[in-house]
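The complex appears here minus one protein chain, its other protein chains still in place.
This part shows chain A:
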Amino acid sequence: MNSDKITKAVLFSVSILILLLAAGMLYSLVGGSLPAFKTFGLRFIISGEWDPTYGREKYGALPFIVGTLITSFAALLISLPLSFSTSLFLGEYFRGTRVARILGILVDLLAGIPSIVYGLWGFYVLRPLLIDLGFGGQGFGIFTASLILAIMIIPYATSLSNEIIGMVPNDLKEAAYSLGATRLEVITTVTIPAARSGIVAGYILSFGRALGETMAVTMLIGNTNLVPDSLFDTGNTMASVIANQFGEADGLKLSSLIAIGLLLFLMTGVINAIGKLIIKKMN
């Protein structure tokens, strides 16, 4: 056997292993969630009632699905202007300068901070600040969780868009300049169109991160198992309720939590697929 064949065999078996892992995960999630879906059927997804009291158990995932989607979308909206302008700053206006390098390192550093630290900071610094500013009663809730999520996902969108913007060929931009375009015109008519698929991919990645974030959200969202009335109401997310309730759960409740895990798994898959589709359409 030559080395080429060995490399191929190793790469092949490792890829198969990853495929098996994903398939095995899906298999056990489906198996574990069957009792919940059998008992509640479609009501599991559309019911907002979460009553774990023994003897009258009723589980509906709607509060958590709504909470997850609202916090993640809100985080994406809040982070969008911040990370987009930062990536333009780093990749276009100040590309290659010392300022951009330092700022780039700082942005990447944000991605390396453990989520529990974000949670603590949110709890002890951001929350009192929000109370002082008069947002909501106790500073806990969907809005606070979205804010912390927004800060957490900034580096993902920024780094990727920054790289892609930096890769737009200079020839294109110079051609635009030679036609008399201003810098802003070059950005809107050349850079962004050329880099848009990469930029969108960055935001999809960061949205996926927001969907699955657990610890920081648990500490700030208020953990109320009800569909929230407003942005400033307390709520809960899918990842957060699993982390909170899993330890002491058994029977139907355990199955319901696994079912929420399955829904989260599918949601992430669907959102990634939509993202891929958008990128494909753009090209």
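Note that in this section a residue touches a chain if its C-beta (ideal position, glycine included) is under 8 Å from a C-beta of that chain, and two chains touch if they have at least 3 such contacts; residues count from 1.
Note that in this section contacts and distances are computed from a predicted model.
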Name the omitted chain as UniProt records it, choosing among "Dihydroorotate dehydrogenase B (NAD(+)), electron transfer subunit", "ABC transporter domain-containing protein", "Phosphate-binding protein" or "TRAP-type C4-dicarboxylate transport system, small permease component".
"Phosphate-binding protein"
From the list A:114, A:137 or A:269, pick the residue that touches the absent chain.
A:137
Among the options A:162, A:223 or A:255, the absent chain makes contact with A:223
Absent-chain interface as seen on chain A, which is shown
10, 13-14, 17, 49-56, 123-124, 127-128, 137-138, 140, 218-219, 222-225, 234, 236, 240, 244-245, 247-250
